[in-house]
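Every protein chain except one is present and positioned as in the full complex.
Here is chain A:
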Amino acid sequence: MSRLEAKKPSLFISEPLTTVSQPLSLLIAILKSCYGPAGRLKQLHNGVGGYVCLTSQSSAILGHLSVSHPVLKVLTASVQNHVSRFSDCGLFTAILCCSLIENFKNLNIASCTIIKISKHLLSLCTDYLKSKACGCQVSVDFSNLETLLCLVRSILTSKPACMLNKTEVDCLAVLIVKAFMYTVPCHPETKPVLGKCVTVPLKGKRVLDSTVIPGLLIETPEIQFAKPFSVKRTSSDAVKVVVFCVSMSGDLFDPEEGTVTVHHKISLEMSELDQLLNVGKQLVNDEVGLVVCQKVIHPSLKQYLKDNHIIAVDRAGLSVMEPLSQVTGSKPIASIYSLSPSCYGSLKDVRAESFASKHFVHLIPNDTTVCSLILCNRNETTWDELKRACETAEHVLQLTLKEPLALLGGGCTETHLASYLRQKTCCLSTSSSKDVECSPTQYQLITDAFCHSLESVACSLSHDGGEILTDMAYGHCWLVPSGFPSASNWSDLLSKCGCGINSSTKDLNWRHLQPLFGSSPIESCPKEPSGKVTDFMTLDCFAAKYNGLQVAVETANLILDLSCVIEDQN
């Protein structure tokens, strides 16, 4: 008989926003210190020991951090969801959301008014970002690799825990773009699906040893192959490939209900092995050169195939099955009782290769969208960080292919948007405040808090106490190197803005970004940048930043609207 345990009463926290200040400022401090190329690393480890993670990426930090405050749980879940969709701009989203909550909380205005106005401001931003006249948007031309390289370089340099120097960044950026280009089909009208880039880990080698090769690498133990390695070809000089997704171990494992009675002296295992050898015979007759099995191949069959100069690779695993059928064009066979020649695929060549201490079978196709990225880094921790960065870069390139736009990086988009908003709301504030039923003062205060939050994201790029400036013409972000007196002549100190599009001239009229609260907005709309897209610009993924902006504002609104938290403790 079950014993009933008395239910614990629900935990009721009223006004959760009053208790969130301290943990929120801790979280915001952690996140801000990670931001940008000069961001500080975080070492995440368990007190018991084991794996140590050295990172500055939001996905790793938020994934390992345990937050207990219910409000922060919502915030981190929201950022993690964004990252899982877009891979990039996680820290931007998190910092913006935290600053919005902090700044709005200090305003002492009814939350419904704040929500209405911040929604209105958000729609101003999103409309502007999508419009042709947007000054911080760059269109990406896929026939010119430079913008793509800029995008990838910006991602790699903003992850300092990868421990890359400039040559390594350049080399990896080229590899990543090259790998991405392999996955884009040459004839999209027949099969409009992106291929796959399979990352092969090689830890303990130099980053510069990384490389991209077309086709697929399947890791195997060395002893398998006869030397010299050769592959049987068909009359048309191609290699015929067959892929099995069913076990060829000869075990009877069909889990059927009911019983099978076997008469004396009859061995079903023998029967199964006979059938496997029959399959082997047919493969030999059909001039198959390579057999790949997802599961185990019976040693006898393996030996038989080897004797007949057929390369057999088993235990390939489920993960390679999809790229395998993409590379070879074969259909994985699920039955050893019927072999249809229509399931066979073909390859241009098969080779045995070894990188470092690992051995691979290299499947070289005629024309494919599958490639392998052999990624090297010195140790496990930095390799993991680099792997995450490469995945982000690949995802960003895919998103950019869908929507060929990019945003200016280096804090310029944030400051530019803020100055656009200040200018826009300045001339609109009386009419807009009526639309949303609040006083013009409230409208002004909330707009200021919103812009300040955007600017505080740009401010977190500076970590050594260096000053952050914005100019009055373009609304871009300028970082002063630390250690210079603040009164010095700025045009001598500065050379390029954050994104690298504008060069410094005397008439830019800089001012400090930090104490911008209540400052007068600029007279006209921030201008479009003077420069052209150059080789060494910092660019951010449009789709990720656009979504991050929306998610940050929406999450902040959600959290501001909380008046109590009821937690079921059972």
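Convention: a contact is a pair of C-beta atoms (placed from the backbone, for glycine too) under 8 Å apart; a residue touches a chain by one contact, two chains touch by 3 or more; residues count from 1.
By definition in this document, contacts and distances are computed from a predicted model.
Engineer: What name does the UniProt record list for the absent chain among "RRP15-like protein", "ER membrane protein complex subunit 1", "Dynactin subunit 4" or "Bardet-Biedl syndrome 10"?
Structural biologist: "Bardet-Biedl syndrome 10"
Engineer: Going by the contact rule already stated, which one of A:Lys116, A:Lys196 or A:His359 would touch the omitted chain in the full complex?
Structural biologist: A:Lys116
Engineer: Among A:Arg40, A:Arg85 or A:Lys178, single out the residue that touches the unshown chain.
Structural biologist: Here the residue in touch with the unshown chain is A:Arg85.
Engineer: Using the touch definition from the top, which of A:Thr19, A:Thr199, A:Thr234 or A:Gln275 touches the missing chain?
Structural biologist: Only one of A:Thr19, A:Thr199, A:Thr234 or A:Gln275 touches the chain omitted from view, namely A:Gln275.
Engineer: Based on the whole complex, identify which of A:Thr259, A:Ser357, A:Asn489 or A:Gln569 touches the chain you can't see.
Structural biologist: A:Thr259
Engineer: Among A:Ala161, A:Cys245 or A:Ile374, exactly one should touch the missing chain; which is it?
Structural biologist: In the complete complex, the chain left out is touched by residue A:Cys245.
Engineer: May I ask you to list the residues on chain A that touch the chain which is not drawn?
Structural biologist: Where chain A meets the chain not shown: residues 1-2, 4, 74, 77-78, 80-86, 112, 115-116, 119, 245-246, 256-263, 266-268, 270-271, 274-275, 331-335, 337-338, 340, 342-343, 547, 550-551, 554-555, 557-558, 561.
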